[in-house]
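Note that one protein chain of the assembly has been removed; the remaining protein chains are unaltered in position.
And now, subunit A:
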Amino acid sequence: MSIVPKETIEVIAQSIGIANLSTDVALALAPDVEYRLREIMQEAIKCMRHSKRTVLTADDVDSALSLRNVEPLYGFASGDPLRFKRAVGHKDLFYIDDKDVDLKDVINAPLPKAPLDSGVVAHWLAIEGVQPAIPENAPVEAIVAPSENKRSEHGKEDGLPVDIKLPVKHVLSRELQLYFDKITELIVSRSDSILFKEALESLATDSGLHPLVPYFSYFIADEVTRSLNDLPLLFALMRVVRSLLRNPHIHIEPYLHQLMPSMITCIVAKRLGHRIADNHWELRDFAANLVASVCRRFGHVYHNLQYRLTRTLLNAFLDPSKAMTQHYGAIQGLAALGPSVVRVLILPQLETYMQLLEPEMQLEKQKNEMKRKEAWHVYGALLCAAGKCLYERVKLFPSLLHPPTRQFWRSNGRVATKMPNKRKASSSHLLQQPALKKLASDGTAGSIPPISMTTSMQAAADGFPTPSESGIRPSSSTGQLSNESISGGSRKEKSGGKAPTPSTVLAQAWKEDLDAGHLMASLFELFGEGIFSFIQPVEMSFFL
């Protein structure tokens, strides 16, 4: 009936030596005990208020007891809150855990620091009613929206960058530690196993991994800088990055700054892997796509993310002293960011660059086969990037393209006024794939065009014997023909032989509107009909 059960009275009675207290007495005492307790608490609250506090302490209870002329309870005056423990086997019996203290330890312990003496400091809380923004005053934003602040502190899902560093030690659970060890071991030693694939899957989907993200990002950054020679490891690391980026439960943003350098390293490093046969091109492509996806996802939050990235890549691209591999990486990285980036950054430089590149690709000028092969890779990448860019332009302004194509495909000329929509989906889908593969598939799928790029691209991809004949020759020989056809088709004064130099056209291509025709002409001059493979998807529809 009362809060104090009769059992408590009995227990207390036993503790002071009354063994057989009758139940009636206990029952009668219980309500009175409760009343006295309440009375003491009421007085204790008064003492608390007069000590200008809002938290009740043991001292207050002591003063309340002395107000009622009761001996205070000794031994509870420490500042710490009391910790009650539940007695084993009883669900409502509690006790205070009193540790045995060895007197020797207490005596031998060094003296604790003397508490600081109290003092008074003065500051202006307000000057003519206005609160000055000095550190002694409460910060303004904390006043305005305390609830919002709280939310951003422990709600990570609201997408705000969290850069409050607390000097709190991170405690990882044992399971997470095991998981981390296992994953890192897989990455380092057995990245080709099926188990690793499953690990990647787990990294991309598991929800409880957030505490590990800082460790992973540190691990990745560390490993990338340490083992640039180990291509499989780098590949494995990039895959881990991709998985982490994919995981919807992970808030990766705070760690991007640590991951980005590693990814960029994998794009534009001079040497990746220690053997010549290592297919580092693929890693560069992979990393380039990864970086591009990061830019797409977080570009709107970090405005200078893409800017910084493109600057790094462009520096690598424009520096003639850099190795071909680095150029390749830079081009792929920029190309992955989208056609508009290519249009703005690569196309204006294209002609000058081609002048540099061409001698590298020719058998007679570049004797080193390795270097030549690299140059062809770069050529392929450039072609691909420029081609995609052109493709985008063509998609935007189809009419400009039609005259030349109509000329080119005479048989289908009459249907050309219709803009095909159906094909676009599939074609753009094709574009998503890594450039080289895509070209290959394009070549096979669209084998109808008479002058296909397939051979030259194949050559570029393989880097084998025919580059000089099949790559350059077609561009020079057929150039005449198609140039004529374009100039004839567009019937513009600025075409054909009278056309301005390709470089200026390229430089202006992105400034002026609807210049796809000129763009194409210039690109054609540089690449030959290899560029036509990129307008095919549009034309494919003519056959349907």
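Methods note: contacts are C-beta pairs under 8 Å (C-beta built on N, C-alpha and C of every residue); 3 or more make two chains touch, one makes a residue touch a chain; residues count from 1.
We adopt the following convention: contacts and distances are computed from a predicted model.
Between the names "Complex I intermediate-associated protein 30, mitochondrial", "glycerophosphodiester phosphodiesterase", "Transcription initiation factor TFIID subunit 5 isoform X3" or "AP complex subunit beta", the one given in UniProt for the chain missing from this structure view is "Transcription initiation factor TFIID subunit 5 isoform X3".
Within the whole complex, the absent chain has one touching residue among A:Gly17, A:Gly89, A:Gly119 or A:Pro248, and that is A:Gly119.
For subunit A, the residues touching the chain absent from view are 1-2, 31-32, 34-35, 38-39, 42, 46-47, 49-55, 57, 59, 63, 67, 79, 113, 115-131, 135-138, 143.
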